[in-house]
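Once you've had a glance at the structure underneath, I'll fire off some questions.
With one protein chain held back, the other chains of the complex are shown just where they sit.
Read from first to last, the chains carry the letters A and B; within each, the first residue is number 1.
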Amino acid sequence: MTDPRVDHLPPEAAPIRTWHLAFRSRNLVIGGALTLVFVLAALISLVWVPYDITRMDIANKIKPPSVVNPLGTDHFGRDILSMIMVGARTSIAVAVIAVGIGMIFGVPLGLWAAARKGSLLDEVIMRANDLVFAFPALLIAIMITATFGPSAVNAIVAIGIFNIPVFARLTRSGALTLWQREFVMAARVAGKGSARISFEHILPNVTNLLIVQGTIQFSLGILAEAGLSYVGLGAQPPTPSWGRMLAESQTMISFAPHMALFPGLAILLTVLGLNLMGDGLRDIFDPKLRRGRS
Amino acid sequence: MLRYTLKRLVSLGVSLAVASVIIFLAIEILPGDPAAFMLGVNAQEDTLNALREQLGLNGSAWERYSSWIGGMLIGDFGTSYTYRTPVAEMIAARVQVSLPLALYALALSTVIAFPAGIWAASRRGSAADVSVMGLTQLGVAIPNFWFAMLMVLVFAINLRWFSAGGFPGWDAGFWACMKALTLPAIALALPQASILARVMRSSLLDTLSEDYIRTARAKGLTRSQALRRHALRNALIPVLTIIGLQFSFLMAGAIIIENVFFLPGLGRLIFQSISSRDLIVVESVVMLLVFAVVVVNFAVEIAYALVDPRLRARG
Partner (left out) sequence: MTLLSIEGLSLDIHGTAILRDVSLSVDPGQIVGVIGESGSGKSMTAFAVMQLLPNGAECSGRVTLSGHDMLTLPESKLCALRGDEVGMVFQEPMTALNPIRTIGDQVAETILIHEDVSRADALARAREALNRVELPEDRFPLTRYPHELSGGQRQRVVIAMAIALRPKLLIADEPTTALDVTTQAQILKLLERLVREDGMGMLMITHDLAVVSDMADEIVIMQKGRVVERGPSPAIFANLQHPYSKALLAASGHIPDRVTADTGTPLLEVRGVVRDYRLPRKTLFGAPVVINAVRGVSFTLERGESLGLVGESGCGKSTLTRAILGLEEVQEGSIRLDGQPVFDGHTANRAVRRRMQVVFQDPYGSFNPRHRVERLITEPFHLLDTPPKGAERDAAIEEALTSVGLSPSDREKYPHEFSGGQRQRIAIARALIIKPDLIILDEAVSALDVSIRAQILDLLAELSAKYGLTYLFISHDLSVVRSITDRVLVMKSGEIVEEGPTARVFDSPQHPYTRQLIAAAPKLPDTSAA
């Protein structure tokens, strides 16, 4: 759940006063639209789905896509479209909460470490971060969920834990750049202490970085949840999950490819949408100062 | 350079030590008594105790930890509870599948990503660049196990070029094994190559906008000469970090891919051991994987210093 993609945003940038600027970025529009489709599907599924997925309808099993079942039915006769909508709930919820965990713990740690750069606290936080990065994330997630029992909650915790050092490291590095700026020194001259400065000056100026990274971690969370569910360690039945749908479809793939195709596509499109959004946000936040030297 | 290497070695040692403690403690809090698991719920207390004694489950935490570490240092990873065979043997058998798979995937990933990333960066904004960016966006978003399933559908079931899974064992010959590992390696390599290509591209773009590239052009170097002689090596530095991290991802991703292809690797071993509460195996495999990751990171840091003289000086 760590993302090796390098981020090039200068931490601070003028605030976006008019949101119509947002529509200038094609990435943001397309990505946002894609993501929105699945978020809406998840929300709508809370009140309505085309078919009741808790009931099996063996007579209707393994039907290819048709007018009645736009995405076909699975080996229990359940409508795949409905299952994908409900599955969206699981994936998105797990990924969002995991990002939340990462931010709630990681950002303050990063701010604190930057405010006390060079001190023992900073060293400890940095070493702890490095240590977490040394563990293969998925492996540990597997261990945690296998140990404490597979469930959506444990998946959230397992994924969330690995988000913490990501946000801590990002926040710290963005904050360190900002601490060098003269406006921070001006705040110190005005008698403000580091906690206050971290809050008033540093945090608002790293939010751009955090938002972009947040979308990336969100997308990684969806992939991770799918992976865990695939090996049976994520949300358990009857809660549907895209990953488990794929696992169940594996033995039938030669004669019922639609069962494997659609859940996988759902994962692909959601992740793609989030990544495009992240790219688009990065585009708008970055004051287009790239020197175009030949 | 020596100073730098020593510092890194110390750091490596510390990481391993701390990691081992964490792993040990984590396993400690796993609920479930392996002895009870093996003998059943109705077993007698003395029998359980005898078994526990035999398995080395009695004794304080410190005793068990130090015997574990001591054993590992001499290559003795203990004996599996479930199979009663030395863990080292089991691991060795599985490593023969997992390690070649990881290396194969790493090689594929680098061989595809480097040229793609360089090509895209040198033709920034062109159709070539846009298509590389588009493809890598897709590559990053595809769940690798799903891609694996699709490949099995197309290449194994329909086209019959490859088998749908399984591993023949190295006795069957080098090429037979490589063939069995090809689809899994591609599945693993796809997202990694996509990430690596993007990082290569962005790192190179950053480097190309540095002042010393302008100086190089002012000396009379053509654009491609400046790229090759000045930008490329500098751009490699952040890329090296990513390759190091990739190894960690490959180890983790392999666990799931082994499931899709029924490969008898470390991943399958972990799953089986976790469900049968074979703690010794779990501890050792996890420690081994962490060790591999830490060592690879160490190698990456040494590689940095070889490329960038500023790091050698700072020590």
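As a convention for this text, a contact is a pair of C-beta atoms (placed from the backbone, for glycine too) under 8 Å apart; a residue touches a chain by one contact, two chains touch by 3 or more.
The model shown is predicted, which means the values in this text are computed figures rather than measured ones.
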Hidden partner chain, residues of chain A it touches: 12-15, 17, 181-183, 185-192, 201, 204-205, 291-294
Hidden partner chain, residues of chain B it touches: 3, 6-7, 210-212, 214-223, 225, 229-230, 233-234, 307-310, 313, 315
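We adopt the following convention: only the chains that are shown with their structure count from here on.
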Footprint of chain B on chain A - complex, ascending: 2, 4-6, 8, 130-131, 133-139, 142-143, 146-147, 219, 223, 226-227, 230-231, 243, 246, 249-250, 253-254, 257, 260-261, 263-264, 267-269, 271-272, 275-276, 290-291, 293-294
Chain B residues touching chain A - in the complex, by the definition given at the top: 15, 18-19, 22, 26, 29-31, 137-138, 140-143, 145-146, 149-150, 152-153, 157, 195, 198-199, 202-203, 206, 208-209, 213-214, 217, 223, 238, 241-242, 245-246, 248-249, 251-253, 255-256, 259-260, 270-271, 274-275, 282, 286, 289-290, 293-294, 297
